[in-house]
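The complex appears here without one of its protein chains, the remainder shown in place.
Per-chain numbering from 1; labels A and B assigned in written order.
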Amino acid sequence: MIRNTTLTVPTRGKGLYPFTRNAEDWLSKQNLTGGLLTAFLQHTSCSLVIQENADPDVTLDLRDFFERLVPEKAAGFRHTAEGPDDMTSHIRSTLTHTSLSIPVISGEMALGTWQGLYVFEHRSRPHQRRVVLQLMGE
Amino acid sequence: MIRNTTLTVPTRGKGLYPFTRNAEDWLSKQNLTGGLLTAFLQHTSCSLVIQENADPDVTLDLRDFFERLVPEKAAGFRHTAEGPDDMTSHIRSTLTHTSLSIPVISGEMALGTWQGLYVFEHRSRPHQRRVVLQLMGE
Partner (left out) sequence: MIRNTTLTVPTRGKGLYPFTRNAEDWLSKQNLTGGLLTAFLQHTSCSLVIQENADPDVTLDLRDFFERLVPEKAAGFRHTAEGPDDMTSHIRSTLTHTSLSIPVISGEMALGTWQGLYVFEHRSRPHQRRVVLQLMGE
């Protein structure tokens, strides 16, 4: 059986936005016991990551590290028409993930104790980000 | 149902080579309405990325950024027998992706408007790169 939905995750500037609970809520209504959950982000200037969900400082340190790794003040980008945070966003999304693949066992995502799902927003302005969830299983 | 094929993507030096249309062509012949498309690259010195397909400058800026992030002139690589662009290629491929997972809905990849599929070649010489496509669905 295959089920699909699309979550909309609102973002308000650079940083990590959790959607684990949204995915769990949808998953719990599908009545499938096992299978594979794919989360697919339909954008190229933000990304998906699985990271620690316990200490919010982790997400702030992650955001700041990528600010330094892919600095907006770097010289020489060609693609600048959409602002200084656009080409850096494409690079940061390439360095992280557009899709996540998570086994579902006994009706639940097989996440480790400290793992949470996040949209990593790389742009400064607010956006509505679309995450396609697909569950394939039995 | 499960279908597999292997695309060959010719590359002519460092940069991004699109294969969205090749994947769409194959997909359209499978007569499956829904499922998961996995693209898997059988190499460790190039990679797969999903990135903006509108402005070609994005792919050039991406290529150049990785040239700076993982410089060939970096000191101290042990693995140098295959040339100065080999160990850097392994690192660049590790920082990007060997597989992509894309939901298929109503017979089409659920890509966002600006998303395209690319082989990111990290080596200088021409290569023939093999991308296994697998469609699992109904």
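Criterion: a contact is a pair of C-beta atoms (placed from the backbone, for glycine too) under 8 Å apart; a residue touches a chain by one contact, two chains touch by 3 or more.
Since this is a predicted model, take the numbers as computed values, not measurements.
Contact with the omitted chain, checked across A:Q30, A:S101 or A:S124, is made by A:S101.
In the complete complex, the residue from B:L16, B:L36, B:V49 or B:L111 that touches the missing chain is B:L36.
Contacts to the hidden chain, counted on subunit A, fall at residues 34-36, 49-52, 55, 57-58, 60-62, 64-65, 69, 95-97, 100-103, 105, 110-115, 136-138.
Although one chain is not displayed, subunit B still touches it through residues 2, 4, 36, 38, 40-44, 69-70, 74, 76-79, 81, 87, 90-91, 93-95, 97-99, 101, 130, 132, 134, 136.
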